[in-house]
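Since the structure comes first, as structure tokens, the remarks are kept for the end.
Just one protein chain is left out here, and the rest sit where they should.
By written order: A, B, C and D. Residues from 1 in each chain.
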Amino acid sequence: LGGSGSDSEAFVYAFGRSPTEVQFNIFRQSNFAHSLQDQTHHYIAKGDITGNVWPDLPTSLSTDGNTLVIEFPEDYSWWSGDDLTAEDYWTYLEIRRLQDPEASHIKDNVLVDDYTIERTFKGNVSSDLMRADLTDQTFGKLTTPRWIYKEYLERLQDATTQKERDGVLDDLRNMQIPIDQLSEEGLGNGPYKVVDWSDNDTAFELYEDHPLAEQTNVKQVRLVSELATENIRAMEVNNELDMYPEGLIGEVDRDDYPDNLQNWKEIDWFRMQKITFNWENEHLAKRPVRRAITHALDLHPMVDAAVEAGLVGKPPALQTGIRSSIHEKYLGKGWVDQLIEYPIEADEAGAVEQLEKAGYTRENGTVLDENGNPVEFTFLTNDGQFQSSTGVVVSDQLESFGFGMDVTTVGSTDYYQRLEQYDHDMWWIWHVAAALWHPTSYFSNDFYGVEVGDPNSDSETGVTGIPFELEIPSEVGAETTDGDSVTIEPAQLMTDLPVASSQKEVKEITRTLVQWFNFDLPNLTWIEERNGSWGDVKAYDFPSGDEENVKLDMDRPGETALMHCWIDRAK
Amino acid sequence: MTETDELDFEELFDDDTEREPPSRSARLKRTLDLTVLAPLRIALHDWRAVVAGTILLLYGLMGTVGVWLATKPSSGDYPKLQGPFQELAYPLGTDLYGRSILDQIIYATPDMFRMIFAGAVVAVGVAAVVGLLSGFMRGTAIDAVLMMLADIIITIPGLPLIIVITAIFQPTNPYVVGVFLGVDMWPGLARTVRSQVLSIREESYVEASQIMGLPTPSILRRDVAGQLMPFILVNASLTSRRVIFESVSLYFLGILPFTTYNWGVLMNLAYQENALTRSELLPWLVFPMITIILMSFAFVLLSQAMDAIFNVRLQARHAETIDEEEVTG
Amino acid sequence: MTDDVAIEIRDLDVTFGVERGESNVVRSVDFDVYREETLGIVGESGSGKSMVALSLLDAIPEPGTVSGEVTYYPETGDPVSVLDLDPEELRRFRWEQVAMVFQGAMTSFNPVLSIREHFRETLQDHGYDVPEGMERGREILEQLYLDPDRVLDSHPHELSGGMQQRTLIALSLLLEPEVLLLDEPTAALDLLMQRSIIDLLREIRATFDLTLVFITHDLPLLTKIADRMAVMYAFDFVEVAETDQLLYHSAHPYTRALLSTTPDLTTPPGEIRTIEGNKPDPVEYISGCSYHPRCPMDEEKCHSVEPGLTTVGPEHEASCHYHGDVADNVPIRNKPRGGVDE
Amino acid sequence: MTFTFVLYQSMPGGPAEAMRAMILAESGQVGGSVDLNLLNQMVEHYANVNPDKPLHVQYYDYLHSLIVQGDMGTSIYQGEPVLDLILQSVPWTMFIGVYALALGYTVSLFLGAAMAYKERSLFDSVSSIGVIFLNSVPYYIFAIVLVYVLGIEYSLFPIDGRYGTFVDPGFTLEFMGSVVWHATLPVVSMGILATGGALTMRGNAIRVLGDDYVRVAELRGLRRSRVAMQYVGRNSVLPLYTQFMIGIAGVLSSTVVVEEIFAYNGMGKLLYDAVLLHDYPVLMGTLLVFTTITLLAIYIADLTYGYIDPRISTGDSND
Partner (left out) sequence: MSKPLLSMEDVTVEFNSHDGLLDAFSDEDPVRAVDDVSLDIEENDVVALIGESGCGKSTLGKTAIGAQRPTSGSVSYRGQDIWDAREGRGEVRVPFEEIRRSLQIIHQDPGSALNPNQRVLTSLMLPLKRWQPELSYEERQERILTLLEHVGMSPAEDFVNRYPHQLSGGEQQRVVLVRSLLVNPDVILADEAISALDVSLRVEMMDIMLELQSVFDTSYLFISHDLSNARYIAQQADGRIAVMYLGRIVEAGPVDEILENPQHPYTKVLKWATPELYEDVEADIPIREIDVPDPTDPPSGCRFHTRCPKARAACRESHPESYGVGPDHDSHCFRSDETHDYWESEPLHD
């Protein structure tokens, strides 16, 4: 049984998919391949918990007007020995742009020299957003050796019609880079290179030519693929893992885990979880009903249930739609204080009061609408992890309050398919679209965010029944539109947000959206998660993040540390 | 019928007419004794039937009275993750959300019965009809088509087929789930029924009934179905076990959507929450398992006992209205 | 007939425990089989004929138990007490000394083995020389009007009933036993085949110097082969005599009833009579003469005193208190053509 | 086949949606999020793999290339020829399947025979109850229990994978050992599917023991061992033969669950994943192979039954 026992030299940790199932052509990602690419290729940029974006591999990301300048270090190379240059990344950027040059928001990408790229946006974009454009968990890595992708880029450049371009793209997407090719041809660029693999493990060896290689004494790394095995937790409990790069040891697990495993880095994560209200339901379309539900729910048991399933986090104090840790940066302290405060614990009386505003009553523990009919909702959830727990707790709470609840639980693949059919009244989905502590990742107009729908469509409401145009009070924190009100277009605002031309505009749009969210409660956010990484702190020295030149307040601190050679075997 | 025949009959029957016809109630008593009480008496003599009956009765009670007695499990009812055998309110402990595990098991029972019922009825019913039909139409096109259909379904591996079917229809209604599960099970049975019918058809009493001009439905019912009955019931019992197995496996794999409790769902949830390495979650996994095993154990036992219960030889021995002494042959 | 005894049976009992109690299916039987004679045993179904035969091989099926003495006197060598043999000795004894052709040949062969394999395994397990034995087997088959090549290569189901029966006879003679027990070897066959087999057996008996014990309930057939006949009723022998003696001077009312219930081609139908009453139950014990409930000359004495086999003539024993009066009270239904009634 | 083709075509959502959902589900599980726009772009590509030809044309195309070129198409998801994927996994599934079946049936047959010989003894009743009990345990529950007891609590057996990490496949002792080692738990869990055979065997053997030819064989003074093997054994195993072959279908079905539980990369897992991903070509391919194997097994059973049981000269032993 593998484990650190058999090759005790290696640093063992668990993550991602089976190496034999994924392949490394970023344009044809499948099988959740990025989970492995995280260990083989460097990121370009990463956001941190304060909402700032930092260069990861590049030495700097500077902005000037609509231009973003990316400078690459000169001492990096691919495992093949070829120099790693700006052209490698430029090739990727250009392929992306040329997929559909008209639709792209990029004007051009210029390869200034071997180590510099100038990237110019078509419109005015705030500098934060220009940088943020480079971050993405899935695609924000330098995975494209120029000699492999050059051919496709040239063909794209030669293509004149969209049809020709699509043809090239099809070819590109059919191209595959399986792990044996990656290893043999040296197509990775991380400090640890792939030397062996099996169905569910990948073995890495320190790549001595990597500029950071000297910093660490960990020569061998073994990655157990989390998705290909069933016994990760058994390995953890049996002390067979040295690190988990993303995830904390929760309270519930603490007793089961050996003492040498400790959370060595904790962060306020970007992720939140929410319950979506489908406005297509006649009751949920009514604001007082949504507010009543919010009053009726006690967020603590929901969070507790999630915690039981291994999540770490706490309920948000305010329904703003964005994470409280970035309130200050985008909303300002004083402004936030004016927002409506909904109870976190259950407030039955408040809930009934809200219901009455809609003309509803609660009799003998049953909520009746204005016509005296019982109010019933369908709830969709999946059977995996904490999602089912939440489903159970939410529906039980609402049921005991007096709503009729009909919960359907489906398997997780089915869940995401069913989710997008919008055939339920409430469901469950996480609330954030990108690994970025930025309003755009929360107010994204899709089911990760506050989905409204396509504002350019002909209808008046989006898929979830939310109108494209609606009224909110002008005054922040007002509970009704009885006073002054303004008409806003949330869907449009969410489309505008990622291309806001200035930090000021970002803030403005964000405030409007937050106010709307707070007033209308299109969704209910119920947990702000914490994350981080745990490891065998006896056997290894992990960075705390306070060291010089060490930046760990970002997503996946474990991987970040490993990819920067910040982990050492304890002496 | 000619005149003379009539006469002979009358003569013969006039011989002694003072015979007292049995009263209606005596007849009723006899029928009751033979069709209900005798099998029951055998069942009571057969430990398998007794055990199976007791277990199933318990489950039956669980699914009826139990549901009525138990509180509908709801999160936060009790402290979470309590161990079993500590409190009367949750004898088997509680789950992650503080729901009584016993209550959940109890609440899952009616649906399980519905599923079993639908599955067994479909599998055994279709099998019986198809088997009878093609057995009686041996050699005709109907027979060929039915058997071809059965063969085709036999060769498609069952579970994958069901997975696909359920993936398409995403049934949540227990009856529908039962029906889907039954769909995969009828062909094998139908084949066996057919071969049984073929051999029963060779029995001379069937031929005799035909020659006596008894109507075909009556022959089917009395001569064929009567013989098939034990076989059909044994298989209904075994099919029930399979329905339990397969439905639970589908819920366990998370393929079937579910709206309420099911033992497989409990297992699924517990398993997903790493019950195998979190000892405090084990009851959540283990008790549904035991429930499943016990119920299928009852069905397997029942199927074994069924042979005895429907054995007329034993029935005769246990019937009170037949005196036993002069039993020869 | 010689007094050279081949098998001596003393006080043989066979019982089965059944639900209703003890089922006594052979009751204190004393009996001798003479060397090289052909003994016919008749009796109605269930009278215990097969059980007696099986006892000779200590082969009463479970859960039956057998007690008493069965002594086998081989032509050369010491007497063998069959019921006391150890399992290995018994195994060798069976088929080498005494072989048996079972009721119903169709079920006597292993359906999945060819006839050749049946022959070979029999030779092998008894340590006989296989090629030599097979050669002998072929000769016997030929004597029985069978084509050895075809038969040996066949599987049992490929042979007709008559062929199977003859093959089984051949198999029983393979190890040249001294005694051959035949338990209704012809019951399932057509008349023509029955009669043919009887004729073949007669020939073979001569060639192999066999002692034959032939069990059947077909009286007329038995008269065509038996030197001596024994009649069984209610789990014991009621009359033993040489064939002609039995046919013409039977001294037991049951034997006489049996003779007159058998239809044949010549007896006027009116003379054929049936035996009234039910057959005896092996569990119940009938006191006195076991036949008295059905006997037309049933007297007081018959109810209480067991008659036992008594000598009524040369080589003729019968168990009837009134054997002297039988001839007058129970007429044999037709005038025997050959014999003279004294 | 037509049937399954139609069935799969009627599954809601195409492969693209399924794949998208899969990636979403996994990102939810591992944490993090996905840029939906990019994901959609990428996933769209897969939707184009199956151009919207009318169904019957697709069906014809599929049949044509299957029969003419032996081509089962390419996995939408993995991009590899379905045939390759199947060829890689079939041996593993056959290995554990046949191993399980052989082991399960051998044990149950001997047990059944032993029970029959000792009919009504204590051994018989205890084993009967034992077998009935095993019969009532779903194989996957058995698997979970095995995982828990032997895999996790006592760490005696590996609980996932097909062979040890970084053991290089080849005809080395290490590899073989590792393969057998890893197969143990799946095989044992599937093996209990065969325990029902013990009761059937017991019944058969009791019946055969009462048959005349067995009694005659004893009267013939044959050796006990020969009577046991050639007479009782052979004749009571015979009726089980077709059941055994058809059992292959059952065992193959069970691999779907068992391989999933043990993360064993075989056909069952391939099929299961294909169902989740709506990867039609793989689905069709695996199902075709499953069906073919079953058919083949039944066919072989039919053909060889005549040899094993000389009473059946023609092939209609199905009746």
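Everything below uses one rule, namely that a residue touches a chain if its C-beta (ideal position, glycine included) is under 8 Å from a C-beta of that chain, and two chains touch if they have at least 3 such contacts.
All values derive from a computational prediction rather than experimental measurement.
Q: Of C:51, C:201, C:215 or C:258, which residue touches the hidden chain?
A: C:258
Q: Of C:12, C:54, C:215 or C:247, which sits in contact with the chain we cannot see?
A: C:247
Q: Which candidate, B:109, B:209 or B:247, sits in contact with the chain we can't see?
A: The one listed residue touching the chain not shown is B:209.
Q: Need a quick check: the contact residues on subunit C for the chain that isn't drawn.
A: 44-45, 145, 160-163, 189-196, 198-199, 217-221, 223-224, 247, 258-259, 261-266, 269, 272-275, 279, 334, 336-339
Q: Could you list which residues of subunit B touch the chain missing from the display?
A: 1, 4-5, 8-9, 11-13, 15-17, 19, 21-22, 30, 34, 138-139, 141, 144, 203-205, 207-215, 218, 222-223, 226-227, 229, 312-313, 315-316, 321-323, 326-329
Just so we're on the same page, only the chains that are shown with their structure count from here on.
Q: Show which chains lie in contact with subunit B and also with subunit D.
A: Correct list: A.
Q: Once you find the CA centre of subunit B and the CA centre of subunit C, what distance in Å lies between them?
A: Once rounded, the distance between the two centres reads 51 Å.
Q: Residues touching two or more other chains, restricted to subunit B: which are they?
A: Only 167, 253, 276-277 qualify.
Q: Okay, in this complex, where on subunit B does subunit A touch?
A: Residues of subunit B touching subunit A: 74-76, 80-81, 96-97, 167, 170, 172, 253-255, 257-259, 265, 268-269, 272-274, 276-279.
Q: Applying the document's contact rule, which stretches of subunit A touch subunit B when the two form their complex?
A: Interface residues on the subunit A side: 233-234, 236-237, 252-253, 256, 301, 304-305, 308-309, 382-385, 388-389, 392-393, 396-397, 399-400, 406-412, 414.
Q: Of all residues in subunit C, which touch subunit D in the complex?
A: Per the stated touch rule, the residues are 57, 59, 61, 90-96, 99-100, 102, 104, 107-114, 121-122, 125-126, 155, 157, 171.
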